[in-house]
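Report on one structure; see the data block that follows.
Note that this complex is displayed minus one protein chain, with the remaining chains in position.
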Amino acid sequence: MLFFENDYSEGAHEKILSRLLETNRVQQIGYGNDEYCQSAKEKIRAACQCPDADIYFLVGGTQANATIISALLGPCEGAVSAVTGHINGHEAGAIEYTGHKVLALPSHDGKMDAGELEKLLKDFYADPTHPHMVHPGMVYISHPTEYGTLYTKGELEAISKVCRAYEIPLFLDGARLGYGLMSPGTDVTLPVLCQYCDCFYIGGTKVGALCGEAVVFPQKSPKRFFSQIKQHGALLAKGRLLGVQFDTLFTDNLYLEIAAHAIKMAQKMKKGLEELGYSFFLDSPTNQQFILMKDETLEKIKDQVRYSFWEKPDDTHTVIRFATSWATEEKDVDALLALLKQYA
Amino acid sequence: MLFFENDYSEGAHEKILSRLLETNRVQQIGYGNDEYCQSAKEKIRAACQCPDADIYFLVGGTQANATIISALLGPCEGAVSAVTGHINGHEAGAIEYTGHKVLALPSHDGKMDAGELEKLLKDFYADPTHPHMVHPGMVYISHPTEYGTLYTKGELEAISKVCRAYEIPLFLDGARLGYGLMSPGTDVTLPVLCQYCDCFYIGGTKVGALCGEAVVFPQKSPKRFFSQIKQHGALLAKGRLLGVQFDTLFTDNLYLEIAAHAIKMAQKMKKGLEELGYSFFLDSPTNQQFILMKDETLEKIKDQVRYSFWEKPDDTHTVIRFATSWATEEKDVDALLALLKQYA
Amino acid sequence: MLFFENDYSEGAHEKILSRLLETNRVQQIGYGNDEYCQSAKEKIRAACQCPDADIYFLVGGTQANATIISALLGPCEGAVSAVTGHINGHEAGAIEYTGHKVLALPSHDGKMDAGELEKLLKDFYADPTHPHMVHPGMVYISHPTEYGTLYTKGELEAISKVCRAYEIPLFLDGARLGYGLMSPGTDVTLPVLCQYCDCFYIGGTKVGALCGEAVVFPQKSPKRFFSQIKQHGALLAKGRLLGVQFDTLFTDNLYLEIAAHAIKMAQKMKKGLEELGYSFFLDSPTNQQFILMKDETLEKIKDQVRYSFWEKPDDTHTVIRFATSWATEEKDVDALLALLKQYA
Partner (left out) sequence: MLFFENDYSEGAHEKILSRLLETNRVQQIGYGNDEYCQSAKEKIRAACQCPDADIYFLVGGTQANATIISALLGPCEGAVSAVTGHINGHEAGAIEYTGHKVLALPSHDGKMDAGELEKLLKDFYADPTHPHMVHPGMVYISHPTEYGTLYTKGELEAISKVCRAYEIPLFLDGARLGYGLMSPGTDVTLPVLCQYCDCFYIGGTKVGALCGEAVVFPQKSPKRFFSQIKQHGALLAKGRLLGVQFDTLFTDNLYLEIAAHAIKMAQKMKKGLEELGYSFFLDSPTNQQFILMKDETLEKIKDQVRYSFWEKPDDTHTVIRFATSWATEEKDVDALLALLKQYA
């Protein structure tokens, strides 16, 4: 079975496992105060060129989103998100569970438009009944988006400018950040994110770790954020598990290297599919590729390859997603293309 | 430095790490639907002699408590707990964050008394204004308790009987369950827990795992519990991380074996301390030992041994905790006793 | 100044005030257990032809919506509403504050379409990832809607049928219910609402009362609803204030009579405006009329008449709302038409 269903189907990069073994019996204090967490934070600050950043390690993406968003929002405030944002559809209401509304803007291939954001904010304050409404209190974007697309530096700057004009924080969900940073042609880097965002996280779970997301506050973290992590059930007694992983990922450029591999595999797959005449649902420069397939083709390949169902645009076609990852082997991409060639 | 501060200062049992390595590249579907989780659940069901139990794997203790308790409680209901219960003092308000009150009963060396529980329930329903109050909607106990003490089978039965008479679930926090099960003389076993509890969890984080708690519902789990886990940010994309660990812990009796080692070390330490004339804050049969120390002694040993501060009973003494674990080495216990002998 | 800004600009119908005076010194027990509440409930049950209905009196609309919706929803469930629903835009996030998402469907002049509702539910359960999403757990509609429009009996039946097929409750916000019931040509009556809804409320605040909404559960109310009212801060010590008002409104048909007066005034205004050539934003059969005005006209009348701003369709026009009520005097409608005649 070929496995392109997602980017979290294997364990962790072997260097991480080695490092876990190596440090296993070293005794450390708990709750993220161990030396591995400290070292990982220093390395991330260096990679971000942001020596004063506050950094925390959380376990997963939904958890990071709920903990961060509820910490950034004030009373009667909501998070503005593209309608396709992960927080708006795929987190079982985790944001609302913290008492806050998600305010949806249109999606442009998964992205938010700075102009539409500005209009929402301007219209909100222009409406005399706005004290009866949910206040747009922050902006949530993802990079890469849920559709694998990327913001340019200019687009981030434009969104950030609107946020700062209205004094609301900009938060970037980087569950797949590595794959965004290594996409060919992108001008968005970790220092760029530190410049424009008030908070972002560097996704580990989908980029080579067993679990873990590194949350970066370039300026400063919200009041009592450590206690809020605890309150959200997001504080590991053995914080070292996250520290060791991120320390390894940020040693010798491992994080970016393995992300680059996934991109290389995705590009090869994309080129192959184009050559085979497949249509794409949209143009993704990262590790997720969305392909329009005939249902009859799907029927034929379904026992040989795992993919994600995305949507049904009509009665005879389906949009599916193939994802590569740090763990994808080139021979599997070749095999997929060979398989599809039979039905092209 | 001797390290008896807690039972989560090392990584994981080496068999777990080996198994993570061994299974690392096997591709699996996400969110706990992998084969390791399935296998671990079967083994736990067998160990519990409870073939129909619903089992879920969560990451940590506070997370498990908040997710389970909010799922078990109905509107206007609170969780009855001993005043010393972990949920009442050390979880930064995680239960209240889900909208529910903790209703505190007196602690008897960390334990709840069935008679006092019954009186609380009886008095509640006898009060004609009770619809204006928080309804006692479930019972929370921990085993071992926060003071290392244990319930007997008879005590569990008595509490369970009260719960069933009032039709409220009994939930047992087993963050250190292994150490309770292996305590000399206990008559509480996994099948006993299945008989008397509506939910309990088998703690992994403090008993040999990197992270993870196995939640057992002997009869059936609350409605939509999978989605509630997601909503609480407690669902791992790589559920395999938990599956592999518990599958290993429940293979060849590993979980109980390593717990037994911790108990053996604690008993040796306890006996040694008694012989040295130290007083105990209370009599703990498990891996946490609470000792009354002179402050002058503490001053002398503080650079050689790490311990937990517990409380200050007077101006010249302190109650401290020494904890052993699956990872404690006998030579360290010996060294601790030798060190203390100098100041006894 | 002519006052057509809303339907809550006066106090209460004088019969209510007389009755408050008359009963003022009669001593009663608190929290809605007084004899006026009991009598009002009996009269409402009779008007609904629903002898077993559970009835509660709450103070206001947002409060009723939040209390009812959070009581009807289970874990990880949201309320499906037209995007224009009051709960989705004008309650400062009161629903989300209870931990639940509002799931928005398109608005058709303020109304929800049964077919679109069915599609949402069907698609939801067809999506294999739905356990990761907010479950559509109930349906919220308003009647009249926020745009003054009405459901027909057939439309209510269709929505109700979908709800029952998917076993989710249908809740109807009747903040202006009287004006809907008295609209010419409607076939929706109180017994019809009892047939198709699982909960609805009969709005008092906007239909002649000082405050108060009568919540009707035709079958049965949610578990512990009295305590939930208390928990939401919605329980009046002097419940008699609500009891006396609804008892008066449901004596000698007062509620419907005064609603009919508002409709008569709105129909006269509507006819007059049509004759003057004004365009309507939509065709409303109730007490709210939405008119497209030139901004230059608005500028001229703004010191003589109060209205509600609705929206700006373009740079030179504004949609405004004129509302009549139980208290509107015919001479004021005449004066408004005379004023507008000057600028038509």
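The first chain written gets the first letter, and so on, giving A, B and C; residue counts start at 1 in each chain.
We adopt the following convention: a contact is a pair of C-beta atoms (placed from the backbone, for glycine too) under 8 Å apart; a residue touches a chain by one contact, two chains touch by 3 or more.
Values in this document were obtained by computation on a predicted structure and should not be read as measured data.
Trainee: For the chain not shown, which residue from C:Thr205, C:Ser221, C:Gln267 or C:Thr318 touches it across the whole complex?
Mentor: C:Thr205
Trainee: Hey, which of B:Lys15, B:His108, B:His132 or B:Lys268 is the one touching the hidden chain?
Mentor: Per the contact definition at the top, the residue touching the missing chain is B:His132.
Trainee: Who touches the missing chain here, A:Lys43, A:His135 or A:Arg176?
Mentor: A:His135
Trainee: Please identify, in ascending order, the residues of chain C that touch the omitted chain?
Mentor: Looking at chain C, the ones touching the missing chain are residues 1, 3, 5-6, 8-12, 14, 17, 20-21, 23-30, 59-67, 91-94, 97, 205-206, 210-211, 227-228, 230-238, 240-241, 306, 327.
Trainee: In the complete complex, the non-displayed chain touches which residues of chain B?
Mentor: 76, 78, 89-93, 96-102, 128-129, 131-134, 309
Trainee: Touching the hidden chain in the full complex, which residues of chain A are there? Just list them.
Mentor: Spelled out for chain A, the touching residues are 70-71, 74-76, 99, 131-132, 135, 222-224, 226-228, 230-231.
Note that only the chains that are shown with their structure count from here on.
Trainee: Select the chain whose centre, defined as the mean of its C-alpha atoms, is least distant from the mean of all protein C-alpha atoms.
Mentor: A
Trainee: Farthest chain from chain C, going by the mean of C-alpha atoms per chain?
Mentor: Result for the farthest chain: B.
Trainee: Counting only Cα atoms for the centres, state how far chain B is from chain C in Å.
Mentor: Chain centres of chain B and chain C, defined by C-alpha means, are spaced 51 Å apart.
Trainee: Taking each chain's centre as the mean position of its Cα atoms, how many Å separate chain A from chain C?
Mentor: From the centre of chain A to the centre of chain C is 42 Å.
Trainee: Could you work out how far the Cα centre of chain A sits from that of chain B, in whole Å?
Mentor: 34
Trainee: Could you tell me which residues belong to chain C and also touch two or more other chains?
Mentor: 76, 99, 131-133
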